[in-house]
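Quick one: this structure, given as structure tokens, is what I'll be asking you about.
With one protein chain removed, the remaining protein chains of the complex are shown where they sit.
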Amino acid sequence: MIRVSADPFDPGAELSVFETRAGAAGAVVSFLGKVRESAADKTVSGLYLEHYPGVTERSIAEIEEQARKRWAIDDALIIHRVGELRPGEPIVMVCVAAAHRREAFEAADFLMDYLKTEAMFWKKEIREDGEAWIEPRDADYKDAARWKEKGRKG
Amino acid sequence: MIRVSADPFDPGAELSVFETRAGAAGAVVSFLGKVRESAADKTVSGLYLEHYPGVTERSIAEIEEQARKRWAIDDALIIHRVGELRPGEPIVMVCVAAAHRREAFEAADFLMDYLKTEAMFWKKEIREDGEAWIEPRDADYKDAARWKEKGRKG
Amino acid sequence: MARILFFGKLADAAGARTRNVALGSETQTIGDLVTALGRDDAALGQALSEKSVRYIVNELVAERNAAIGDEDEIAFLPPVSGG
Partner (left out) sequence: MARILFFGKLADAAGARTRNVALGSETQTIGDLVTALGRDDAALGQALSEKSVRYIVNELVAERNAAIGDEDEIAFLPPVSGG
């Protein structure tokens, strides 16, 4: 399930619904990203996030399909906030359920790398020294490149 | 925080408390393991888990210390059930909070590999064809060995 | 009129998130559109010409030489930053 919304979400409640629905799938991995309080040593007072409605959701659905082909996963949930966010607020959450933990960890890791480097979101940091549009760090591109080098692990 | 208990726990509620306490740590990874409904094609009606009270908890605290030395993590939570469990019940949960997602993913992955192959728990499966004490799979030992080969990643 | 969408820093450069533009006969491709927009606003033209900019035509990824017309929705995307 994919949800892009300006409404806040509650990570604990989302995990609860997801893991209950997953039933006896042995392994559930979740990733939660929150707005940080500082960036480049400057205090961050907020974020503004925009997306391309319809197009962004469809491109995320495609990457979820890729993950489902690559790993034996039972279910996936991707939630992404847009609009104005304040430090400490949840911005993104990915949950993956699978029979075994390796699949769940790798698929969640893969989906996050994609959301960081490919998904159509644009993020502006509102800092004490002004506003700045953010671009992925080198580490993000390097992380995303990992999945091109290796196939599915056992 | 480490909790070994015969009492059931609520994964969503645990994540909620953990991520709230983590404040503006950018990344929170959780792993949840649940009792499966089948093993080796046999229906599993339940699990029985025992541990070495005091000794088990201390050895988990030591591995948490290792994780904290190896990765820049802000907080960790490890919950493990003992006693009698039924299919679908949460058995283990690991949460890690860190500034960046790579650290959070790797530390959670590492802690789970340890819990699977080193932590002092013994698990008996109650299946339709009888009872059987479980030992780690080859894949579990292989997963755990990954951390001996490589150092901290960037 | 073609509908042009600008995202992120490109909306700042364009001074708007959307613009409706009548494509002249000399504007056959995305590249032509960038040239036309750059004639009115050199800074915008330069921002749209950065090699990191990607294009979407009618919700599908397109190349710079993609044909466009007055019925189309054309989006300019700077580097993304989700998560």
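In this document, chain identifiers A, B and C correspond to the written order of the chains, with residue numbering beginning at 1 in each.
Quick note on the criterion: contacts are C-beta pairs under 8 Å (C-beta built on N, C-alpha and C of every residue); 3 or more make two chains touch, one makes a residue touch a chain.
Just so it is clear, the model here is predicted, and its values are computed rather than measured.
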item	value
Partners of the unshown chain among those that are drawn	B
Residues in chain B touching the chain absent from view	33, 49-52, 54-55, 58, 80, 91-92, 112, 115-124, 133-136
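By definition in this document, only the chains that are shown with their structure count from here on.
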item	value
Chain centre separation in whole Å, for chain B relative to chain A (CA means)	22
Cα-centroid distance, chain B relative to chain C, in whole angstrom	49
Multi-chain contact residues (two or more partners), chain B	none
Contacts with 2+ other chains: residues of chain C	none
